[in-house]
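Yeah, one chain of the complex is gone here, protein chain that is, but the others are all in their spots.
We just call them A, B and C in the order they show up, numbering each chain from 1.
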Amino acid sequence: MASSAPSEPRMAPLSGWESRFVEASESGVVELGERPFLAHVNLRLDPSNLSARARVRETLGVELPLSPNTVSDGAGHAALWLAPDEWLLVGPTGSEGEIVGSLQGALAPYHHSVLDITANRTTLELVGSRAREVLATGCGLDLHPRVFGPGRCAQTLYAKTQLVVWQIDDVPTFRLLVRPSFAPYLAEFLCDAMLEW
Amino acid sequence: MSFSFDGGQRRGFAGDTLASALLASGERVFGRSIYHDRPRGIVAAGRDEPCAYVQLGEAGQSEPMQQATRVEIVEGLVAAPLAGIGSLAAEADPDRYDKVHAHCDVLVVGAGPAGIAAAWAAGRTGARTLLLEDDSALGGQLLGVAAESPGAAGRTWLDEKLAEIATFRETRVHTRTIVSGLYDGGSVYALETRIRPGEAGAPGVSARRLWQIRARQLVLAAGALERPVAFSGNDLPGVMLAGAARMYLNRFGVRCGEQAVVFTTNDSAYSAALELHRAGCTIKAIVDTRDDPRSVFVSRAREAGIDVRSGSAVAVAHGGDGIEAVTVGRLLGESSVVSELDALDCDRLLVSGGWDPQTQLLRQVGARMVAQGASSGFGIETPPPASTLAGACNGTFLLGTTLSEGPAAGERAALAAGFRAEPVVVPDVAEPLEEAPRPVFFVAPPDGDLSSCYVDLHRDATVDDVQRAVGAGLTSIEHVKRYTSAGTGAEQGRTATVNVAAVTAELIGAPLTEVGLQSARPPIIPLAFGAMAGRHRGDLYEPVRVTPIHSWHVEQGAVFEDVGQWKRPLYYPLDDEDLDAAVLRECAAVRAAVGMVDASTLGKIDVRGPDSVEFLNRVYTNAYENLAVGACRYGLMCTLDGMLFDDGVVMRLGEEHFVATTTTGGAAAVLDWMEEWLQTEWPDLDVYLTSVTEQWATIAIVGPASRDVLGRLTEIPLDNESFPFMGIRHGVVADVPARVSRISFSGELAFEVNVEGLSGLAVWDAIWQAGQPEGITPYGTETMHVLRAEKGYVIVGQETDGTVTPVDLGMDWIISKKKSQQFVGKRSLRREDTARPDRKQLVGLLPHDHKVRLPEGAQLVLDQSEPVPMRMVGHVTSSYDSVALGRTFALALLESGSDRMGETVYAPLEGRAIAAEVTGPVLFDPENERRDG
Amino acid sequence: MLLISCPWCGERDEVEFHYGGESHIAYPDDPEAITDDAWGEFLFVRNNPSGEFRERWLHTHGCRRWFNLLRDTSTHEIVRSYRMGESADQSSGAERESD
Partner (left out) sequence: MSIEHARADHFEHPSELWRASEPRASYDVLVVGGGGHGLATAYYLAKEHGLTDIAVLEKGWLGGGNIARNTTVIRSNYLWDESAAMYEHSLKLWEGLSEELEYDLLFDQRGVLNLAHNLHEVREGIRRVNANRLNGVDAEWLDTDGVKEFCPIVNTSSDLRYPVLGATLQRRGGIARHEHVAWGYATRASQLGVDIIEGCEVTGIDVAGGRATGVQTTRGPISANKVALVAAGHRSVLAEMAGLRLPVQSHPLQALVSGLLEQRLGCVVMSGAVHVYVSQAHKGELVMGAGIDAYNSYAQRGSFHVIEKQMAAAVELFPIFSRAQMLRTWAGIVDVCPDASPIVGLTPIEGLFLNCGWGTGGFKATPGSGWTLAHTIATGEPHRLNAPFALDRFAHGRLIDEHGAAGVAH
């Protein structure tokens, strides 16, 4: 889970933290790392606009989820439900320009907003059998498999930090999407909590 | 195991509590009482202990007011007795504290027979079940019954259930975890002790963990606690609760006393008497308040040769540092008076006044109580929604009944949470029926002196005190509590409150239910502040927000200021410069050549949609339809009552696309505010708002040489014609896509470069390098503030305080005069008070002495010789020493300020008054000759 | 801590929300046409009952939607949550499960 080398001149919000993460992580139990630079595009659209949604599907190959707090995947893109008319599209590093460009074209006839917000959040990955417990040290969401699971996301709080929690597999692996300015605090808090396990 | 108590070394066994170990070593006097300075012993065996308090641990781990009955012995434990008052450690607390959130379908509080059975019944349905127990062991009262008693059969059954529970995937059991508070929405707080005081912990493991639980259903199985009786000398060491003596005997193998008298109002103390008797203690007599007790227990006692004195009570306990004898007499009728006195020698008096259901948790959320006839304690009238009670806390004192009530409660709770299973089968416990108690709460001594009949041993409150309270005219139990302070101690009067109520009821002649119990509030037992703070201490107290350029500021030795949660450079000292020196240098550099400032913390909101213009027209005081694409405009926002709320620059990036900037501190509030209007009042407007604050790093390059510096890094034409003031251009700066605008918060030629946050540091560095020939100077917020003040630009929160309108600031020019534009707060600007001409208005001040700086916050008067209270006409909002002006100056809010140009005002300070001349707020380059370079 | 049901995201802790006071306050049709008294009343006077209260909340740390809650101020019981534009007695998203 080593973070990809920063492509100049970009610098990851948590660059310099790698050794700290290694120190706090224990393989198989719980591990923490940064996954910076994933393409993040914010999309606002009237969910009842069927043709607009169809154009998104055609353009990106991913269906916009209508069910709150869910994620759908397709063609290398993930669409996270953030609000009834808002989604976060996540794509491979460097693809934000392409996503924005193609969507803006496709959605031109409709009232919409497509914004590159790749730098607006960074991504932490918390993985391992104890990941749920670690997250529960600061997050009030019910993360029990009966309630949460792969394909679920939620905007919520961890400690005093606003984040998007997104579970991607059963390990479990959680992606924590956080504002760069809060990232050091979140990382510090998680590393401290990880000492318990 | 060895431990230290009161400075001496003692020994105990694993599993002992501090109390059991001390009792085992024959200790009777534990410490002294808080006000009356009387010797006190150990009274109870759990959370109800009123006397045996210790200060635990040393140095930073020194912890006040812990009950010896709840402290487990560990090797090296250090404890010292306390007289009802503890002390704070002088050093910092080295321990770690953890918090976790948990969710469950059924939360069971207490792992006595009722709780274990309930958790089992709930857990087997598959419901997520949490069983929390304060004690280090599971079993509750059953831990204290003799192996041969009927309870033992129940225990076997429960052990099987516990073994089954261990196999349930979704059921978790935690000991040493006290449920402390019940709140709305099924929110429950519990504190787990993970490292016992004195114990060495594993690295990284927290000493305590605060559980924050959401429970769909709650089963309260917290049991009942035994109640003492108030009589003269009832506080002497050696007087203890009968159930506690039984617990010490059967659980800890400690026999309390050689020669004991038992005083009871009910059957439960007979078991204690018989078991002690069998263990070799002489039971001198069982003094029973009931006139003719006949249950199996009574006959067994008689068979064992114990003298049972019915219809009797203990009226006085005698002794010095411990009980030596009691005076026993026959109760007269229904009263608390005795006659036919007799004296019995003894070294222990074991008392049972009855059992009080522990319902405090439910009462915390407003459940009402009723006095329960037979048990003579109080029960819950109706449990709050999503909660049930089982076992002794429900007034069910028979084990057999408890073992059917517990599972039923567990099953019911699981069902309510949506889980079902086959009905459970419960064991039959052959158990003799108990006979009704005869409640007696206090016994009057023959001499009538009530001043050593204690109702609250912890707070040294006596029946006499209650009588004084009632005599003073008080009838409410809450008044009696406050008059006597009974019930306000560390254990919140667990052994006291019912007796206080009963004595009060008797004195005022009202039924017990009507008198009621004093209110119960969280927490159930005192909790350490640190445990509730959890990780939120030191570096983790609150988020520290930093910009992408932060590491550079740190390397340059910047001094930071806190703006909300952000750290912003305040100034960058060179060598040993202080703030003033650095700021003068930074200001000079900007005005003479070029400076740069990290403005990334400003809030940025993307506004998009066909109705964007209309939306902005409504939230800002000025109009946006005529703002050209590629240009920006300064705007103000008012609250509904017309007061300035935030300001910023609005950029038009497209026909239907804007970015609005906000102040650093206002970013979140402005977005919430905009969304509120959009979603609640104007849902018909097609506008999308998105926060993009951190998408962008913002670097301002400021000063006459800024064009040259930026020109080295970009192809964007920067001349005035191609890129006029308030223009916006897109391009590449230092190889990074950028949006550049010509905004000036200093009056100088300036460019604001916005780049993707991830590249912020690289671009900052490139600008820094490019500016070296001109000696580009990074500057902080203080210099920024001086530069803007010289130009009369305001700062929201400094020139304003929520009582200032844009008109007061002389900013009518930003207020749309168009009738059709109904911006938020407009109507308020013509209310009687807001429209007054003599309101405080923004002015500049020039101290008569050019070197004297008015303190920010100085108040202004017109007549400096007026005696106090003086008539204040305004105050200084900003004040600086200015290189550009070669003198000091200030901004102020001044009553009728705009009419006072040229007048002198005074700032009376301690021992002096500073005189200053009133001028307009724009003091530097009023013709704006510098901003185009 | 209240357990508040966002009409979209479902039940969440109170700390995720921002309180907005009484809801269903009608903005005056023409503020310029009303007296200072009437405007003052609109600005500052709100119902403050002991009992059922219709109020609005923002799911600040979640979906950023403003919505309404019908809540009893004397017991903290939350009777129902409903979206902006709906009325308190329309049944709505409140009853839906959180997934």
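Heads up, the rule we're going with is that a contact is a pair of C-beta atoms (placed from the backbone, for glycine too) under 8 Å apart; a residue touches a chain by one contact, two chains touch by 3 or more.
All values derive from a computational prediction rather than experimental measurement.
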Quick one: which shown chains sit in contact with the chain that's not drawn? B, C
Check the options B:Gln798, B:Thr904 or B:Asn928 and report the residue that touches the missing chain. B:Gln798
Which of B:Ala858, B:Val905 or B:Val918 touches the chain that is not shown? B:Ala858
Hidden partner chain, touching residue among B:Thr401, B:Ser476 or B:Gln822: B:Ser476
Even though one chain is hidden, which residues of chain B still touch it in the full complex? 32, 34-35, 37, 55, 60-65, 80, 82-93, 95, 181, 183-184, 187, 189, 210, 212, 364-366, 460, 468-469, 471-476, 478-479, 482-483, 488-490, 492, 519, 521-523, 526-530, 532-534, 536-539, 541-542, 544, 561-563, 570, 641-642, 797-798, 801-803, 828, 831-834, 855-859, 861, 868-870, 872, 875, 907-910
Quickly run down the residues of chain C that touch the omitted chain. 1-2, 13-15, 18-19, 21, 36-37, 39-41, 43-50, 53, 55, 71, 73-76
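Just so we're on the same page, only the chains that are shown with their structure count from here on.
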Calculate how many whole Å lie between the centre of chain B and the centre of chain C, each centre taken as the average of the chain's C-alpha atoms. 26
Residues touching two or more other chains, restricted to chain A: which are they? 140-141, 147
At which residue positions does chain B touch at least two other chains? 214
Touching chain A in the complex, chain B uses residues 96, 98-103, 128, 203-206, 212, 214, 535-536, 539-540, 542-548, 551, 566, 606, 608-610, 686, 688, 690-697, 734-736, 756-759, 761-763
Sort out for me which residues of chain C touch chain B in the complex. 1-4, 14, 18, 20, 23, 27-28, 31-32, 34, 36, 39-40, 43, 56, 58, 60, 64-66, 75-78, 84-85
The answer for chain A against chain C in the complex is residues 67-69, 82-84, 86, 140-141, 147, 152, 154-157, 162
